[in-house]
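Moving on, here comes chain A:
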Amino acid sequence: MSQTVQLFVTCLVDWLRPEIGIATVRLLEKVGVTVRFPEAQTCCGQPAFNVGRWEEARAMAEHWVRTFDPELPVVVPSGSCAAMVRHGYHVLLEGHPLHARWEALAAQTYELSQYLVDVLRIQDLGVRREGTVTYHPSCHLLRMLGVREAPERLIRATGAAYHPLPEAETCCGFGGLFSVHFEEVSGAMLDRKIQAIRSTGAEVVLGCDWSCLMHIGGGLHRQGLPVRAMHLAEWLAEGLL
Partner candidate 1 sequence: MNHPVLEAVRRRVTRRAVPLEPAPALPLDAPPGSEVAVQRLWASWTGIGVQGVRCATEAEAIREVVARLRERKIRHVLTDARTARSYPGLIPALEDAGLTVMGGNLPREEGPRYLGLGRWAMAEAGITDVVAAFADTGTLWVAGGTGGMRCASLLPPVHIALVRRAQVFPCLATWLAEARASGALMEWVEESSAMIAITGPSRTSDIEKTLTLGVHGPKEVIAFLIEEAG
Partner candidate 2 sequence: MSIPSPAFRSRIREGLENATLQEALQRAVPSFLVSRSKAFEDLPDAEAVRDRARAIRAHTIAHLDRYLEQFAREVERRGGKVFWAATAREACDYIVNLARSRGVAMVAKSKSMVSEEIGLNHAMEAAGIRVVETDLGEFIIQLAGERPSHIITPAIHKRREDISKLFQKHLGMPPTDEIPEMTAAARRALRQVFLDARMGISGVNFGIAETGTLVLVTNEGNGRMVTTLPPIHVALMGIERVVPTWEDAEILLRVLARSATGQALTAYTSFLTGPRRREEPDGPEELHVVLVDNGRSRWLGTPLEEALYCIRCGACLNACPVYRAIGGHAYGSVYPGPIGSIVTPMLGDGNGAELAYASSLCGACQEICPVRIPIPDLLVRWRQMRAGSLLPVWERIGLQLYAHAARHPSLWARAGRWAMGLLRRLGREGWLRRGVGPLRAWTAVRDFPVPQRPAFRDWWTSRRGGGE
C-alpha cells in the first residue's frame, strides 16, 4: 500500500501525550502508509470555537488550512479534533477565501480508527494483546463523525477480552472548558462513567480522544482505582508483533 498521509497529531497529544503520536506513526507505518508531519501545525482551534471566541478560532482555522496539503489525506488520533476540522470549520470559514481549500481537506480528514477500518479496510493490524479491556466512544467521534464500529473492530482483532461498556454512549463529562467551568457537574458525570467502567471488570478503558481519556484517567487515578485509561493507538502499538 503506497498511501501517504499527513499526521495532524493535535496539540494535546503533541504536548501532553506524545506517546499517542508515536504510536500512531508506528501503526500507520506498519500497514505501509508513509507519514508526513507538517511541522507548522499547532491547534485546530476547538477550545476557542466552543467557548464562543470565534475570531481566535477562525485565525487558528486559517492557520490549520494553510498548513496542511489539500492533495493528501489527514489522519488525526482524535475524533473531536477531526470533527472540528470537518464541521466547525464549515461555520468558521463560510464565505472565506480558504473555503475551497478547506473543503478539499475536510473531505479527506479522518480519525485514526476511521482511516484504518473505513478507508484502508484493515481490521487486523497484526497486533496481539491479552487482558480485559473496555471502550468508551467519545461523543464527537460517535455523533459528529459517525464512527461507531471501527475502534471495536480493531480491539476485537487483537484477541484481548473485550467487555462492552454499559451506557457507553453517555458523555464522560469532559466537554473541553466545560470540565473546568462546571467542574462539579463534570465530576458527577465522570463518577457515573467510572461506575460503568468498573462494572465491566476491565483493566484498561480505551478511547480515541486523549482529552476524554485524560479526564477519565484522572478520575480513576484520583479514586485510586487500578484501571488505566489509554488511547487506542498506544494500546495497539504496544501489542505490535
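Annotations for the structure displayed:
Criterion: contacts are C-beta pairs under 8 Å (C-beta built on N, C-alpha and C of every residue); 3 or more make two chains touch, one makes a residue touch a chain; residues count from 1.
How were these picked? Simply put, all candidates are chains of the complex that A comes from, given by their letters.
All figures in this text were calculated on a predicted structure; none of them were measured in a lab.
Candidates 1 or 2 all come from the same complex, and the one touching chain A there is 2.
Across the interface of their complex, candidate 2 is touched by residues 9, 11, 13-19, 21-22, 37, 39-43, 45, 47-54, 56-57, 59-60, 62-63, 91, 139-140, 142-144, 169-171, 173-190, 192, 214-215, 217-219, 221-222 of chain A.
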